[in-house]
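First the structure, in the form of structure tokens, and then the observations on it.
A single protein chain has been omitted; all remaining protein chains appear in their positions.
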Amino acid sequence: MNFILGMVIAAIGMGPVVMIPLVGVGLLKLNFFFGVIVPYAALAIFVIGMIYRVMNWSRSPVPYRIPTTAGQEFSYPWIKSNPIDNPKNTYGVVARMIFEVLTFRSLFRHTKLEYRNTETGPKIDYEWEKWLWLAALAFHYSFLVIFLRHFRFFMDPVPGFVLILEKLDGFMQLGLLPINGLGAPGVYLTDMLLMLALTYLLLRRIYIPQVRYISLPADYFPLFLILTLGTTGILMRYLIRVDITAVKELAIGLFTFHPVAPAGIGVIFYVHLFCLCVLISYFPFSKLCHMAGIFLSPTRNLANTSRIVRHVNPWNYPVKFHTYEAYENEFREHMIEAGLPVEKGLDSEPAKEAEE
Amino acid sequence: MADTPKPEELSKIDHAPPLMEGWMDVPAEIRPGIYCYGAKAKNLAAVGMPNARDWNPADEDWKLPDNWEQIVEEGMKDRLDKYRSFKLFMDICVRCGACADKCHFFIGSGDPKNMPVMRAELLRSVYRKKFTAAGKILGKIAGARKLTEEVLKEWWTYLYQCTECRRCSVFCPYGIDMAEITIMGRELTNLLGLNIDWIAGPVANCNRTGNHLGIQPHAYKDMIDFFVDEIEEVTGIRVEPDLNRKGAEILFVTPSGDVFADPGTYTAMGYLMLFHYLKSQGLDITWSTYASEGGNFGFFTSHEMAKRLNAKMYAEAKRLGVKWILGGECGHMWRVVHQYMNTWNGPADFLEEPVSPITGTKFETATGTKMVHIIEFTADLMRNNRLKLDPSRNDNLIVTFHDSCNTSRGMGFLEEPRYVIKNVCNNFYEMPPNTIREQTFCCGSGSGLNAGEDMELRMRGGLPRANAVKHVHEKYGVNMLSCICALDRAVLPTSLGYWVPEVAVTGVHEMVANALVFEGEKERTTNLRGEPLPGMEEEE
Partner (left out) sequence: MTFYDRGTILPGLIIGLCLFLSPFIYNGGKAGKAPVPELTPKAKEAKQCVAPKPYMTAWHMQLLDNWRQEVVREGSRYFNANQDLWWNNQFDGQLLEKWRRFITSSDASTPGATGKTYYKSLQVTCMECHSNKSKFCDECHNYLGVSPYCWDCHVQPKEDKQ
């Protein structure tokens, strides 16, 4: 499967995601189905799916303490250790995980291979490359902020932190474009960042030969899905506005278990909502579950105390190994000849065999 | 054995995978110079490994058991249930590609399946087919593949092109560790008798004779005696090592490679000299012929085999009644000792928490496993001024230090060796930061791939390391690469000889021994290698 086929498959997968709500709401007017039943079903799949996924990981033990130590271990007092990249205790692990989850510390180390074959032999450089890290960070944080901003639809009354987020996110007080007619409503930084970061992540997947080679439809699909989610959201804000009071009515209905599907919400909203539903139900069964998985990664969440504390393997079983006795029995004669100490003299050997 | 291409040939590397061709249906090419010979029947049978038969990877027929697919599937399931690492790493990769160009084998070969993520995908694709609903239903669309004989051969080809160095896992945002996946994959191949002989042979040897090289106890003693003579020749001092002595305070375990071949032997002599030097200060130490292997090729076979071989260390410590164990310079030995030994064969409650008999320093890092790294031990001696050193004896050396993968990324043992080196030599230069410490590059021949028949692979895998060495050679005139790994000492002379022949390889304790000033020694004119010391050249 080459990369074009991979993208085509992902795009084909996107077709129904857009078409189903368009037809379902636009033509068949199944507002309640797409506004209430589908979201509840998706939410249930997400919650149960995530529980299943995480508990399934939890069913397998971590038999060995295998942190990837990315810094100086705890050693003598006169050697400076690196308590974050090579944690000595739980505090260190917590710090390491915080940096990993909140700042993508490992990804920050990323460099780009620069290979040149010169007259004097190959030259290998590891070049500065923070774009992947930057785009990943921008994407994840934008998504988080956007998700939290949406709480203005999910919660009543709107909590203060959402208002603050909105203020900060929209601090530029500019429209979509500096053009009369697109001056309001105010643009959110995270909307733009999300789309930019996603576009970058998609382009690098296509452009960088190695990444192109490893990419599966399952890599393009979430990108397409979130791009569509973002696009419909942005369209809804600037170009195809819907009655957002009614949208909130619907959302609040869902989040208070008094579901309603008010009339008069444009179909674009249902496309947006359906994308989200597909996203969250796809979540636990795809690579997106890295969100939970990272917390369980044994190379990151264990302290490097291997030689201090005994890590217990729950399924540790005794193994048969070649004992010293068997070893000496085989080589006793040579050992005595070479002056090596032995447990039993030459004469005691037959006696021992007789005992057995 | 295939001829290894010249460096000029080998350095023509294209890192861009084919544009329009996917990877799923491209069978692996089992190419001379890249693959290692298959495990011989006798070596597999010696340790009770399944499907023991002579086989040749280059043949079409690998003589697999009839139900091989079932064995693999059950083996996978078993391991998914036993190792969260395996299950998690199968599930959470997002294929961001951060690991892709971090692998020395990819850098050196350009083979796209040597990208860590790709190597993992070889297994993941089968995992999806067998263990996920999407993979079962959607097949290739969901990135799933049937396990065919082709695929198995592909697994084998690339699992034995990974040295379990963990460099990829440093860069992975989720800490996915290809070494862990390779370990699982190799366990699976071993269920079918598909080990390579360069691993199976040492494993069988180690099981029987106590060391990989199959050195029997009397021969081991001969070798040590030879070192004693050599040392006397250079220093005029006759060291008196003990072997298998009961009642010693400390048991010393080191890889047998250093007893066997240059330049490791000089490091072994270094240990002998250091121990002798400290005897008057109260060091009471013994070597063992039964536990005469620090390394553990079982670790490249399966956890169980590693545990079997490793069990000898504690067993011997118990038999001899020592208080604690001192371990020599070795890479994967220390991964095993540090991260696995106590879990497998502990608790070591018959030993005492290690304390240096010379300085009284308590080794806080080893209170559970009760095994101390000799570099830690020596660093502490130096810190407490217990060694009289003349670093100028190493003035002919312009030294750099190669961090071993396992001690750096499986332990975090970075500053200790540097401290020791800086105490014994005056000219020390670091390689570029992307190639040392936790980002260090593998020698290219680790995890049992240091055979002769896969020389092209080793030279390719060794390129990134050698290239960094070349850089400091050209910039600072570095002529000596120091390391704390017996495998490095065994393989880096070859790969540096190939890529940057002006640089030689030494163990850290060889330099320590050369700098160590004994009371009553004769005037030293040469180092342990018999090369004139700085300032002594004219007197030759």
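Note that the chains are named A and B in the order they appear, and that numbering of residues resets to 1 at the start of each chain.
The rule is short, and it goes like this: a residue touches a chain if its C-beta (ideal position, glycine included) is under 8 Å from a C-beta of that chain, and two chains touch if they have at least 3 such contacts.
The structure displayed is predicted, hence computed values, not measured ones.
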- Note on the structure: Of the chains on display, those the missing one touches are A
- Message: Tell me which of A:L22, A:V36 or A:A246 is the one touching the absent chain.
- Response: A:A246
- Query: What residue numbers in chain A mark contact with the hidden partner chain?
  - Reply: 46-47, 50-51, 54-55, 57-62, 151-159, 162-163, 166-167, 173, 175, 179-185, 239-246, 248-249, 252, 255-258, 262, 266, 292, 295-296, 314
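Operating definition for what follows: only the chains that are shown with their structure count from here on.
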- Centroid spacing, where centroids are CA-atom means, of chain A and chain B in whole angstrom: 32
- chain B contacts chain A in the complex at 7-8, 11-13, 15-24, 80-88, 91-98, 100-101, 107, 112, 115, 117-118, 121, 132-134, 140-143, 166, 169-177, 180, 207-210, 216-218, 221-222, 243-246, 289-290, 303-304, 307-309, 311-312, 315-316, 319, 337-340, 342-344, 346-347, 361, 364-369, 371, 376, 379-380, 383, 408-416, 419, 432, 434-435, 437-439, 463-464, 467-468, 470, 499
- So, in the complex, the side of chain A touching chain B is made of residues 1-6, 9, 53, 56-66, 68-76, 78-82, 85-86, 100, 104, 106-107, 109-113, 115, 117, 121-124, 126, 132, 136, 208-219, 285-287, 289-290, 293-294, 296-300, 304-313, 315-316, 319-324, 327-328, 330-331, 334-335, 337-341
